[in-house]
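Sharing a structure with you now.
In this view, the complex is presented without one of its protein chains, the others remaining in place.
After this line comes chain A, so read on.
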Amino acid sequence: MYSFTRRWRQCLIYIYFLSLSLSLSLSLSLSLSLSLSLSLSLRLEGEVSGVYLQSSPCAGASGERDSGYDSLRRRMSVLDRLRHTHPVWLLLTLSDKEATRILLQQPPGVFLVRKSSTLQRKVLSLRVSDDDASGGAGVCDFPVRESQYTFSLEGSGISFADLFRLVAFYCISRDVLPFTLNLPEAIAASKTQKDLEEVAQLGAGTTVIDGPPLRLRHHLGNNEDSSDDEDLCDEEEEDYGVSLENDLEQGLRPPFKARRRGVRVGVKVALSFRKVSGVFSTFMTPERRAVRRIAELSRDKSSYFGCLVQDYISFVQENKGCHTSGLDLLQTLRQFMTQMKAYLTQSSELDPPIESLIPEDQIDSVLEKAMHKCVLKPLKGVVEVALHDFQVSSGGWQQLRENLALAKTRRPQDLGVDGAVPPDPMAIEKIRHKFHNMRKMYSPDKKVSLLLRVCKLIYTIMQDNSGRMYGADDFLPMLTYVLAQCDMPQLDTEILYMMELLDPSLLHGEGGYYLTSAYGAMALIKNFQEEQAARVLSSEARDTLHQWHRRRTAQRTAPSVDDFQNYLRVALQEVNSGCTAKTLLVHPYSTTEEVCSLCTYKFNVHDPENHALFLITEATSQQLAPDTHPQRIKAEIHSHPNSQPFHFVYRRVPNLNLLWTSCQLAYS
């Protein structure tokens, strides 16, 4: 905290300095230090939008030229125009045939961006004259190359942070194209933001295209100022980008906002220059922007996504008791995030579509980051407390503390270290400090990267003293020794948190490996006292194996919207006291067996072996097999056109099922 405050103070000095001569220092320093693609994209926004529709490069087709003064007053840049009207030209799902049909009705220069099904990538489809290079087809496709952080046209050396910048650039410069792009007339002619929104609303319908569905527009900019400040105060946001292109709406804000915006930009620039690797972090900007938009959407309860997220967060905050263990809690969280990612990729609530901002192979990791921010950040405190409580109530905490204390007294060779030199007390202190920082993070990725830094430090110490490279035979005992020396029982739940919440696709990588090693080392310490450690461990490890396997298979099946309805109402029917119903948290992949054990616990049933879950309709009663999935059954029945009323009932496996009929259920 201290170092952050200090950093913050230094930043303030930069703000004063920068806000004085903001525009000048910005363009100078940026072009000095940033790589080609970035400075280009910045210039697009800074200068091109400063020149504002410079005699309308897109006016070629309409013939009517925009007066420079007019547009200056309006402050409408090409980029702004593109951003507000993407439903007109960004049509990712349009087929080859459809695109050709539409463009052929347009004058040369008119374009679309879409995903080509034949090429399996995005293309810029451009109307060319009939005798042009297209071989008479009239339409040319220029493939878009997506590298790790940038978009560019095939064959061109210039790359851009997102599709909007790419298209804006080609409205002005031809580069690899036969001529510059023309904005459809309605867009070029719009004078105000409102005009543009109307164009966008009508969408494709009037200007260019008839056919594709309109996208719902959401205004996400309401609380952007506050969220910005929050970002800056957020210790985890280390990648302060130079975010001149901050928000899509920004260029259209009323002038009085301009000063404040300037200051904010100043902060970000100052921070990024303070970072040694600032040049690279600046590439994070589109990603950060996308993450922020999703985070905003998640707070907007008028969106479906916002509702799902906010409801879920309240549910977890208010119902800590509904989980059987820390593991269960974390797995539920992980599943929710995975489902929300799937929802975002399928729905059109994100506007502009994420595909226009982020290269395709990065989308998943950006969504993952956004989920951490939307879900894990607000829940970090609650989850931490809950995990600790579970550990205390199970007795695990006490046992761990005792064993840690014991293990700490052991020499490296007692823990299996053979020859390699261990870290000295000073290095241990340094490692403890890193672990403390790790605990402050909510993002499992960032936690893992700090864990990796610890591992790296251990390796460096080992290697410095011998010059050789070490495999697991040497590393694992050393890690065990280090964890014992650090004497931090909290690390146990930290490791669990990372293991369960890390994006499953990262578990095979380096992070997954060292996380596994840390888990293993901690498990050895936990069972240090017991000579039969091996036996205990293998049964425990077997459980984990089972859990992981379940999780992996669960995540593989694509979730549907039904999955969000994670609640199941189950009634307990008792012979003498009638029925009581409870709403339980039941996941789509939960088996009847799992639901039964939840019921045993919730209804406090003492003879679970005599109970089972039944599906009851007016006419029938069916005992569900242990390996069936109640939520799926529910979904199946719901999807049936004339579904009968039905209930899930947990009751004694009877010889007298007649009793049942007398029971009336209040089922909502």
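Keep this in mind: contacts are C-beta pairs under 8 Å (C-beta built on N, C-alpha and C of every residue); 3 or more make two chains touch, one makes a residue touch a chain; residues count from 1.
In the analysis below, contacts and distances are computed from a predicted model.
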item	value
Which of "DNA replication complex GINS protein PSF1", "UTP4 small subunit processome component", "Ras-related protein Rab-21" or "Mitochondrial inner membrane protease subunit 2" matches, in UniProt, the chain that is not displayed	"Ras-related protein Rab-21"
Listed residues A:321, A:425 or A:471, member touching the removed chain	A:471
Identified contact with the non-displayed chain, of A:95, A:173, A:310 or A:345	A:345
Residue ranges of chain A at the interface with the undisplayed chain	120, 342, 345-346, 360-361, 416, 449, 452-453, 455-456, 459, 463, 469-473, 475-477, 504-505, 507-510, 513-514, 516-517, 519-520, 523-524, 533-535, 537-538, 541-542, 544-545, 548-549, 552-553, 555-558, 615, 622, 624-625, 627-629, 632-633, 636-637, 640
